[in-house]
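What you see is the complex with one protein chain gone and the rest in place.
Labels for the chains are A and B, by order of writing; each one numbers its residues from 1.
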């Protein structure tokens, strides 16, 4: 189940990368690389920083297949992205929830402090998009609008609070994922955002 | 003492990151991430390249607290940065000296060649700022003006020359740090810079 949702998130992130790259008029190889990096970038950065190498996607070819599928779908449906925007947004939100939990779990497995685990969850969920935007020469979108990463941090905090109650692991995971997904949906629906801070 | 100065440098680098991010009108989360990355980016890159994982800040929460403090101070004093510019510059210069030595030491500890140790010192001191500028979509400032990184290299060379004399370790560290700090102050005061090289 969790593994299945991981692939849903991976496909959504792949397609978000491919879409961004195509709008920059890159060639198909460039589109593929940026799609790939968007999907695996956050997890790769996390794995490299905690010393879990070779990094995840190198040891499980299913990621490569899923990303290739997402890339092909992006090319086929590239004229219809406007109509697909809602589905893609839902996929992306599932990815956000699932990737945050995967990052949290990797940190817990090697005994890191909860604060660091939350950082790892946020990195896993958000830095694929950060690397995508750097490669496309934009200031990363998550630094500019929507409370995207902030939700990962809140979700991570909820996770560690609920964990104190010795809940069943599955319930803990499902509750946190649903919390992240619901808050994200509400944030976009009601246009929640953080005020910008300007010097002077 | 050295540990204390490490935090002075970390706070200065945090504030330099926060200031840059605020001037780009990022939201508070974006400001926090860029402040964080500016402070720990150089050390993280060094640790990842020498295989010292999980990277430093994941194992010592004090860095997270100090960065959070620097972030809060940046927000409180954001209207007064002009007046604080001199203090910030002094902090930053202390950071430059201390971070260079930390990088040198990590390289020596795992038996790398002095040339590589100097590279590690320079990476530790300068690449937080490089990553900050990439995330903010600028060409890194250290590539464009001031002899910032060049001073780290000179400091590293001095370190290995003095080391031949079997000086006490503390004296060696203090001398090199002060050298880096003084040269940096002089470089800015007397506007020393390297000429640009242009093809054709």
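Assume contacts are C-beta pairs under 8 Å (C-beta built on N, C-alpha and C of every residue); 3 or more make two chains touch, one makes a residue touch a chain.
Since we're looking at a predicted model, the values are computed, not measured.
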Checklist outcome for this item: Checked against the full complex, the residue among A:8, A:48, A:73 or A:141 that touches the missing chain is A:48
Checklist entry - At which residues does subunit A meet the chain that is not included here? => result 19, 21-31, 33-34, 44, 48, 51, 53-55, 58-59, 61, 64, 75, 78-79, 81-82, 134-137
Checklist entry - Considering the entire assembly, which residues of subunit B contact the chain that has been omitted? => result 48-51, 110, 112-113, 115-116, 119, 130, 134, 137-140, 142-145, 147, 149-150, 193-200
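Everything that follows uses one rule, which is that only the chains that are shown with their structure count from here on.
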Checklist entry - Through what angle, to the nearest 5 degrees, does subunit A rotate to match subunit B on its C-alpha atoms? => result 120
Next on the checklist: Rounded to a whole Å, what is the gap between the Cα centroids of subunit A and subunit B?
Outcome noted: 30
